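Removed from the display is one protein chain of the complex; every other protein chain stays in position.
So that you can tell them apart, the chains are marked A, B and C in the order they are listed, and the count of residues begins at 1 in each.
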Amino acid sequence: TETQFFAGIPKIPYVLDAEGGDVLCFKHYNAEEVLMGRRMEDWLRFSVCYWHTFCGTGADPFGLQTQRRPWNEGTTPMECAKKRLHAAFEFFNKLGVKYYTLHDRDLSPEGMTLDETNRNLDEMTDLALELQNKTGVKVLWVTCNLFAHSRYMNGAATNPDSHVFAYAGAQLKKGLDVAKKLGAENFVFWGGREGYNSILNTNVAAELKHMANFFKMAIKYKEKIGLQCQFLIEPKPKEPCKHQYDYDAMSVIGFLKHFGLEGDFKLNIEPNHTTLAGHSYEHDVVMASVFGMLGSVDSNTGSPDLGWDTDQFPMDIRNTTMVMKTVVEQGGLQPGGLNFDAKVRRESTDLEDLFIAHIGAMDAFARGLRNAVSIIEEGVIASMVKERYMSFSRGIGQKVEDGTASLEELEDYVIQNGEAKVTSGKQEKYETVFNHYM
Amino acid sequence: TETQFFAGIPKIPYVLDAEGGDVLCFKHYNAEEVLMGRRMEDWLRFSVCYWHTFCGTGADPFGLQTQRRPWNEGTTPMECAKKRLHAAFEFFNKLGVKYYTLHDRDLSPEGMTLDETNRNLDEMTDLALELQNKTGVKVLWVTCNLFAHSRYMNGAATNPDSHVFAYAGAQLKKGLDVAKKLGAENFVFWGGREGYNSILNTNVAAELKHMANFFKMAIKYKEKIGLQCQFLIEPKPKEPCKHQYDYDAMSVIGFLKHFGLEGDFKLNIEPNHTTLAGHSYEHDVVMASVFGMLGSVDSNTGSPDLGWDTDQFPMDIRNTTMVMKTVVEQGGLQPGGLNFDAKVRRESTDLEDLFIAHIGAMDAFARGLRNAVSIIEEGVIASMVKERYMSFSRGIGQKVEDGTASLEELEDYVIQNGEAKVTSGKQEKYETVFNHYM
Amino acid sequence: TETQFFAGIPKIPYVLDAEGGDVLCFKHYNAEEVLMGRRMEDWLRFSVCYWHTFCGTGADPFGLQTQRRPWNEGTTPMECAKKRLHAAFEFFNKLGVKYYTLHDRDLSPEGMTLDETNRNLDEMTDLALELQNKTGVKVLWVTCNLFAHSRYMNGAATNPDSHVFAYAGAQLKKGLDVAKKLGAENFVFWGGREGYNSILNTNVAAELKHMANFFKMAIKYKEKIGLQCQFLIEPKPKEPCKHQYDYDAMSVIGFLKHFGLEGDFKLNIEPNHTTLAGHSYEHDVVMASVFGMLGSVDSNTGSPDLGWDTDQFPMDIRNTTMVMKTVVEQGGLQPGGLNFDAKVRRESTDLEDLFIAHIGAMDAFARGLRNAVSIIEEGVIASMVKERYMSFSRGIGQKVEDGTASLEELEDYVIQNGEAKVTSGKQEKYETVFNHYM
Partner (left out) sequence: TETQFFAGIPKIPYVLDAEGGDVLCFKHYNAEEVLMGRRMEDWLRFSVCYWHTFCGTGADPFGLQTQRRPWNEGTTPMECAKKRLHAAFEFFNKLGVKYYTLHDRDLSPEGMTLDETNRNLDEMTDLALELQNKTGVKVLWVTCNLFAHSRYMNGAATNPDSHVFAYAGAQLKKGLDVAKKLGAENFVFWGGREGYNSILNTNVAAELKHMANFFKMAIKYKEKIGLQCQFLIEPKPKEPCKHQYDYDAMSVIGFLKHFGLEGDFKLNIEPNHTTLAGHSYEHDVVMASVFGMLGSVDSNTGSPDLGWDTDQFPMDIRNTTMVMKTVVEQGGLQPGGLNFDAKVRRESTDLEDLFIAHIGAMDAFARGLRNAVSIIEEGVIASMVKERYMSFSRGIGQKVEDGTASLEELEDYVIQNGEAKVTSGKQEKYETVFNHYM
C-alpha cells in the first residue's frame, strides 16, 4: 500500500456556503460548471508546478531550510525522488488539478555524468508516465533547468565557452525526448542565465546569435522526433542576471522576429516577471495576446513594493479578472494553461499550507473568470470601446485603417474639417464599470 | 438666481440594484446606514479637495490644458474665484459630501503684494463662510501653498534665504487665521519644497533646525489665536524635490521626536506617497496608527508601475478595505477624514467625469468599510492574530512584555526548555480568509 | 545692431589648467584636437536642444515659472519667437556647438488654424535658415510636437478618433517639409502620447496598426520630397502615458520588424528613458548598437532614485565613458550626434547657468571620449573579451557560430569531452581595469 503524505486532507470539495474560516474547500471554483459554453476547468487549465511545491525547502539568501517534507526523507536521492513523485500525484488528485509542470532536474537528481543523469531521468519518467496513466493527470509543460548548475553560471546558450553551450544542447536534446515521452503539451525555455551581469565582459551580439542558433537546433530536433508540443519562451527582465535578454514580451518578440523564429514560438507570461520589468500586472498578457503570441500563463504574483521575484500565490481578484478577460477574449489558452509558479512563503511550514495556498489562488482565478465572463457577456465595456474607435470604420479613418491614406489626404481632410474635438477618455467611468463586476 | 454649473446632474442617489453602466449613483455608499454603531458618513468623513477638482486644468509636464471649466471663464481672477467657489458648493451638495479641503491659494489669487493677497483672501473667505453656513459643508483642513510660487523654489521653511523664510511665516500666519475663521478641523503642512535637489549645495542640519523652528512658531501662534484644530504633517518622499525631509511616516515621527514636537502634530497619510516611498499601500496608515499618530488620510492611489504621484481616484477594493480596517480598529479618524486628493485623468474632460470619479471612489471606500466591518465583527482574523502572540501573556513572555526580563533569564529559559518550535506564519491562510470578506 | 542676450559671456575657451571654481571654460573639451583620427567635435557632434534651453520656464507640476528669460519678453508671440531664435544662435556660437534640435512648435507659435500655424512656421524657418547660413550652425534633427496640444491627449497616431490622426498627419507633412528646408540630418519620432493610460479603454491592436500606417505614410512622403535625412524613433517607457508603446530599444525593434519598417528607421536613445525602463544607463545605447540601429543619443541623465524623466545634464564620467566606448566602437554616430535633451534645474535661474550646465556636460562627454579612446587604444579589455569567447572560433564552437551544429552533435561532444570547466567571469577585474582609465 502507498504511503499517504497528506493524511487527514480529503479531496477538496466545492462548498457554496462556506464560512470565513473555512480554507480547505473551494468557494468559487466549481470545475464542472459551464460558463460561456466551456467548463471552468477547461477555461482555467490549472497546473501545479513541481519545483516550488515539492522541491522547495524555504531556504532564501538570508536563511536556511524551514520546510521539512516527509517525501524528502530517504537514504538515496533516487528514493526521495520517487517518494516526491508519489506525494505530488496524491496532491494533484486531492486538489483536483489535471496538469503539472516540471524541470528535468526537479524530477530526478543529476548524476556524476550526463549518462548517469539521463538514466536517472529515464527511471523517473517511467514512474511519472505510470502515475499519469493511472490518474489522468497530464504534463502542461516540461522545461530544462539550464541555470542552477555551476557550469551554467555564465549562461547556457549564451555561455562564452562553447563546451558549456554543448552541454546545454545535450541536456535540451534529452529534455525534448522527455517531453515527447510524457506527452507534454508545451515546452518552455526560460533563460535565467541568458543575459549579462557586466556589460564590460560581454559580447552581446555573439551571445544573441548563439541563443538563436540554439533555438534553431531545438526546432530541428523537435521536428525530427515528431514532438507535437508548443514551444514557449518565458520572459523575465532580471534576476538572477542583472539583465536578461528575454526582458519582456516585446523584447522576446523583437528577438524572435530578428532571427526569423516567430513562427515556432509563443510566450509563457509570468505576471511577477511583468511587474519586475516595470509594467502593470496584466501588461504582458495583453501585449502577447495582441501579437497572437500568448501561449500560457505562470499564474503568480509579486509585491509591487519589492524588487525581486517573490512568486507568491495570486490572491488579488482585480488581477485575476484582468488576466481572465484577456484569456476569454482570445478564446482560451489551450494548449497552454494557468500554471501556479508560486511558492508558499518560507514561513508557511505546515503541509496544509500547500493546499490552502493553491485553493486560495484557484478561487481567486475562478472569481476572475466569473467576473470576466460577466463583463464580456453584459458587454458594457466592449460597447464603450467599440464606440470609441468607431471613426476608423468610415471615411478617412477607414483609409487609415486600410493603409491607403497619404499625408497629403490627411492634410486635405484637416483643411476641410478644421480642428478635431477633444473627447473624454473617461478612464474613471471604465474603472467604475469594471468595479461593478468585481 | 445662481448659475448652475452642473446642469442635468441631480443630487446623487443611493441605488441598491443599479446596473453595470449606471455610474451616476451610489451602489454601496449609503450615508445614513449604521455600521458598528456609527453612520457610514461618520466613519468615512469624505472630503473633496479644492485644488484638483476645481483648479485643475489637465496640464502636465508634456502638455497644455485639456479641461476647460465654465467657472474659470471670467474677466478678472476674483470673478473666476467666486464662480469657482459657487461651483464647488454645488458639487459638494449634489455629491452629498460634508467636507472640503483647500490651500490658501486655491481659494483666491495671489496679488502683487502680501497685503493685496490677504485682502483677496479675506473677500473669498467671507463668501466661503457664507456658503458653509448656508449648506452645512465644513472645512476638513486648510493648508498653505508654500511650494508653487517661484520664491519658494529652494524651500519655504528650509530656504537658504531668511527673507523667503519670513515670507513663508507671514503666509502661514494668515493661513492659521483663515483656518480659525472657516472653522477648519485640521491644518496640514506639506513640505513639497522642504528637502534637497542636490546634497552638494545643501546644509541639511541648518534646514532641519529652521523647519523645526517654523513649526514652533506655528504652535505658538495657534495657541495665541485660540485655534482649536489638529496640526497634521503630510509625508511625501520625493517629487518635486529629489528628497523631501518628510519622507514617510517614520521619518516624520523621528523628526518630531528629535525636536520635541510630537505632542502637537499628527500625520496626514497619502497612500500614493506611501507607495512612492517604497512601502505597500496601507503601510504608513498602519504605522502612523501604531504610533498613535494617524490623524487623517488623503484617499487616493497611484500606479505601482509609475514613479510619480499620479493622484488617481482610489478604486481598488483591497486597498480601501485595508485602510478602513485600520481606521475602524483605531475608532475612526475624527477630527480627520478621507480627503480625495485625487484628480480626474487629464483625458477625462467631461464635467460629469468629476462626479463619476468621486462616486466610484466613495463606493470603493464604502465597500472597504463594509468589508472591514465584516472582518472585525466576525473576528476570524483577530482571533488568529491573538492566538499567534499568546505566549507573551504568560511566563517568560510576560516578563519580556513587561520589560523585566534579562538576557541571563532568557538564557536560563533556553537551557531549560531547549530549542523553540518552528510555527507556520500561515500567510496564505490569512490572505484567503481576507479574500472571503472582499 | 543686434541685442546681446548673454552680455558679459564670451566665446567659451578651452583652458588647460583651469581651477576648481572656473566654470565658464572647457577643461577637457578641445574641439579641434584629434583622437583616433577624428576631431573631438566630430566624434561628439554636440547639439543644443531648443525646447528646454530656450522655451523652458522652470514650471513643474507643483510650481509656477521661475526662469524669466529676456527673449520671452515681447508684445506678440511671433516677436518673442524671433528674439528667442536670435538668443539661441548667440548661445550656439558662444558655446561653440555646431548643431541644434527642435520641435516644430518650439520655433513658432501655433495659430488658430493649421494654415496660420504653418505660415508662422514658414516665417520662422526663413529666419532660422538665414541664421544657419550666417553661422554655419546646422540642424541635427527636427521633430513634430504631437503631444502637447489638447487634441493629442489621447494620442496622435494612436488616437481613437481618426480626425485627430488626420491632424497629426497634416502636422507631420509640414514637419517633413521643414526638415528638408532646414537641411536637418535626422528626423525624430517621439510617441509621448502613443500608448495607454488605461488598458480598459484601449484597443492596443488597432492603435499599433494605425501607428505603423502613420510611419508608412511618412516614408512615402519623405521619398516623394527627396528628404535625405535619417528617420529615428525615440523610445520611452512611460510618462506622460502610463505605458508607451515605444518602451525601450527592444520594444521598438520588435515593433519595427513586426510591421516591416526596420529598414527605414534607427533609434534615438535617451539614457534617462533607458533607466526609467529599468535598465542600466548604457543598456539601450549598447543594445541599439548591437542591432545596428543606434542612430543618435539624447545625452542627458536622471537620478536613479527618481521615477520620472528629470532630463538633467549628464555629469557622471563613468556613464559618459560607457556611451562613448560604444559610439567609438561602432565608428561614430553620424549623421546622428549627442543632443543635450537636458534642462537646467528649475532653481538654476541665472542666465549663466545655461552655459555652465552645457559646459559641464560637454566636458563630461569629452572626458568620456578620452577615457574610451584610451580603453580602446590600449586594448586591455578588448583582448580579455576576445579571449573569453575564443572557443567559438574553432571546433564545435565554430559550428555553433556558423549555425551548422545539431543537438545530436552537441551531445556527442559532451559524451566525448565530459563536464565543462567553471571559468571565472572576472567582473571585478573588468571593473578595476575600467576604473584605471577613468
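By definition in this document, contacts are C-beta pairs under 8 Å (C-beta built on N, C-alpha and C of every residue); 3 or more make two chains touch, one makes a residue touch a chain.
Because the structure is a prediction, the values reported are computed rather than measured.
Remark: the omitted chain is touched by one listed residue; of B:Asn133, B:Ser198 or B:Ser383 this is B:Ser198.
Among the residues B:Pro13, B:Gly254 or B:Gly379, only B:Gly254 touches the chain that is left out of the figure. When the whole complex is considered, the residue among C:Glu130, C:Glu223, C:Asp350 or C:Asp402 that touches the unshown chain is C:Asp350.
Considering the full assembly, C:Gly21 is the residue among C:Gly8, C:Gly21, C:Gly136 or C:Gly331 that touches the omitted chain. Looking at B:His283, B:Arg345, B:Arg370 or B:His436, the residue that reaches the missing chain in the full complex is B:His283. If you put the missing chain back, the residues of chain A touching it would be 58, 60-66, 147-150, 152-154, 192-193, 197-198, 238-240, 242-243, 276, 303, 305-308, 345-347, 349.
Touching the omitted chain from chain B are residues 113-115, 150-151, 153-154, 160-170, 172-174, 176, 197-206, 208-210, 213-214, 216-218, 220-221, 237-238, 242-243, 247-248, 250-251, 253-255, 257-258, 276-280, 282-283, 286-287, 290-291, 322, 381, 384-385, 388-389, 391-392, 395-397, 400-401, 403, 405-408, 410-411, 413-415, 417-423, 425-427, 430-431, 434. Chain C residues in contact with the hidden partner, per the touch definition given at the top, are 19-21, 23, 27, 66, 275, 278-280, 303-305, 313, 315-318, 344-345, 347-350, 353, 356-357, 359-360, 363-364, 378, 380, 422-429, 431-433, 435-438.
Rule of thumb we're sticking to: only the chains that are shown with their structure count from here on.
Between chain A and chain C, the superposing rotation on Cα atoms measures out at 180°, rounded to the nearest 5. Chain A and chain B, compared by their mean Cα positions, are separated by 39 Å.
Chain A and chain C have Cα centroids lying 36 Å from one another. For chain A, residues that reach two or more other chains under the stated contact definition are 278-280, 283, 422-423, 425-427, 431, 434.
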